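Structure first, then comments.
Complex shown without one protein chain; remaining protein chains in place.
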Amino acid sequence: MTALWSEFRRNPLLWLLVFLPAVFAAESLQPEAHTLLFVLSVLAIVPLATLLSHATESVAAKTGDTVGGLLNATLGNLTELVIALTALRAGQYMLVKASIAGAIVTNVLFMLGASFLLGGLKYHMQEFNRVTARLQASLLFLATIALLIPSAVKLADGEASAFTQQLSLGLSGLLICAYALGMVFSLKTHRELFTAAEHGGDHETPWPMGVALTTLAVVTVLVALVSELFVESVQQAAESFGMTPAFVGFIVVALVGGAAEMASAFSGARKNRLDLSVGIALGSASQIALFVAPVLVLLSYVMGPTPMDLRLWPGAVVMMLFATLTASLVTNSGKSAWFVGVLLLMVYLIFAMTLYLLPPASA
Amino acid sequence: MTALWSEFRRNPLLWLLVFLPAVFAAESLQPEAHTLLFVLSVLAIVPLATLLSHATESVAAKTGDTVGGLLNATLGNLTELVIALTALRAGQYMLVKASIAGAIVTNVLFMLGASFLLGGLKYHMQEFNRVTARLQASLLFLATIALLIPSAVKLADGEASAFTQQLSLGLSGLLICAYALGMVFSLKTHRELFTAAEHGGDHETPWPMGVALTTLAVVTVLVALVSELFVESVQQAAESFGMTPAFVGFIVVALVGGAAEMASAFSGARKNRLDLSVGIALGSASQIALFVAPVLVLLSYVMGPTPMDLRLWPGAVVMMLFATLTASLVTNSGKSAWFVGVLLLMVYLIFAMTLYLLPPASA
Partner (left out) sequence: MTALWSEFRRNPLLWLLVFLPAVFAAESLQPEAHTLLFVLSVLAIVPLATLLSHATESVAAKTGDTVGGLLNATLGNLTELVIALTALRAGQYMLVKASIAGAIVTNVLFMLGASFLLGGLKYHMQEFNRVTARLQASLLFLATIALLIPSAVKLADGEASAFTQQLSLGLSGLLICAYALGMVFSLKTHRELFTAAEHGGDHETPWPMGVALTTLAVVTVLVALVSELFVESVQQAAESFGMTPAFVGFIVVALVGGAAEMASAFSGARKNRLDLSVGIALGSASQIALFVAPVLVLLSYVMGPTPMDLRLWPGAVVMMLFATLTASLVTNSGKSAWFVGVLLLMVYLIFAMTLYLLPPASA
């Protein structure tokens, strides 16, 4: 408990945990107050994600580099995975897909851009390990191609679904392979190239193993419970806020699910440890694209009402493509100044504005 | 007057000023001779653009770096702006948009390509400040995304116009912000990175302030008057030359409006001052994309018959995208040889040929 308590003092986001009982209370008292439930569940997920993130890192820190890297790589986006699984079980595939694409775009543009901007406002010029950036950008580029090619092939109506289903399964397998091989490359055979880009780890004291594992288990269950309320309320809440479903899935869910990682990435940038920020932002994006998304496709065969495919709507693919291209271009030099952050954020704003203004029927 | 006269001897383009009285004479004598009026107005705009460009630089040179940079950045494409405004008032939005997209593509591919080729024929290998090239290419890339995303979103027919209108206003605001921040970055906070890339300035003796300001005022009015004849005659003249409207807007107007800058860029390349050429070509392109185009959208609410949006036809967006990508790829190394120029010019020729052959109904 002392470990948890010292966390509270260090990490102000954790005070948002007061909204955890609030959301459950609201649910039993006012089950029809969708907007309230939506807001409370968002506020409750953020601190849970923070706890989950620290618990994962603590377990990873204790288990040695390779197992730890593996753990970080599989559980690093546990929050996003649990939210998406809840939406998957509810058959809300549109929300699942929007939140996947949105998480990738938000990590690549908003998290990276705000890190560059925050770091750049404090330091004139910052440097980072561009080998890491290049590896992650390449993996993202691969995932983008995997999502884009099926949409580029024009199909007669009747044939589309069987083909898309088979292709999605095959592509999911390929992406998971590529992700696994990328880990072999960066954690085993060529680890010396990636030294400066360790994912967090040493910036906070790790918890003892028992605390970490218990936290991991308990908080995952809590996230699952809150996610259910979130997924149930999101659509009606969005309407009452005047937001399109595409905007909610793409922007709101992505910002909520990634809040914990953003806190780490931004604090890294302010401490002139941009390697950390770039590693978290791009690493998290490529993890979602090459691990979380294919795993969801595979799990949809077990858990969903019907199998889910990997096909996104054209606008989302185009946004992923340009997010990836922009990230490739700006990280190519391994240097950053504030304006690089502005550029990334501007691209994000263009996307967010388009989705916000989009007439609901066209999403 | 001595200053003006010495200009005439140095800059042979100015002798084209004889076509200025000719075009007004032709208009009062033969108001229906569209082809003649078109040719004469083209020939008259070129020297006016040259005078305008030198006057702007002279004012900029006297007012210190920051104000000067600001002036160059806002008035540097005054000719294009005046032509576009004339077309805007006449409600010819297709011509306005074609000339904007065309000016960007022409600057990026033709002006830069011909500079590389002309320089490369004289020098074996030339170098330039690639930080400048990268900044401008990034800004162009941002503008391309802003123009592309709205087209990537499929819309139901009824909803399109309100959505496109709002989005165009929002994107115009974003682009102007990005342009302003880019100036803060290159003129203020990180100016040391851009030292070698000053926009012209010292390569010609600046005029005295009085001459410069008078020239600026008088010539702007003259350009506006000739532009009116140009815009009125262009469509019928194009038909009689067998050119499509897309070709005229994209290629002819762009070459006419940019003639003065091309003269400076090419002469810079021949003097092995490629920084100057790259700065003019890419700087002018990004100015049109991030400043002139959004300003025209905003002004269309005041001056046009109906508001204009930022939406281009798909072919134009694709051309802008590939022009920007090509420029990013070839300027990435900061070195140039003649073949790099050939590559850029070939891409330009592909575009020009496509637009020239295009059946009129499909533009």
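Going by the order they are written in, the chains are A and B; count residues from 1 in each one.
Keep in mind that, in the parts below, contacts are C-beta pairs under 8 Å (C-beta built on N, C-alpha and C of every residue); 3 or more make two chains touch, one makes a residue touch a chain.
Just so it is clear, the model here is predicted, and its values are computed rather than measured.
Among A:V67, A:M125 or A:L181, only A:L181 touches the chain that is left out of the view. Only one residue from B:V18, B:V67, B:A162 or B:M346 touches the chain missing from this view: B:M346.
In the full complex, subunit B makes contact with the omitted chain through residues 124-125, 314-315, 318-319, 322, 325-326, 329-330, 332-333, 337-339, 342-343, 346-347, 349-351, 353-354, 357-359, 361-362. Subunit A meets the missing chain through residues 134-135, 137-139, 141-142, 145-146, 148-150, 152-156, 159, 163, 166-167, 170-171, 174, 177-178, 181-182, 185, 189-190, 328, 332.
In the analysis below, only the chains that are shown with their structure count from here on.
Centroid to centroid, with C-alpha atoms defining each point, subunit A and subunit B lie 41 Å apart.
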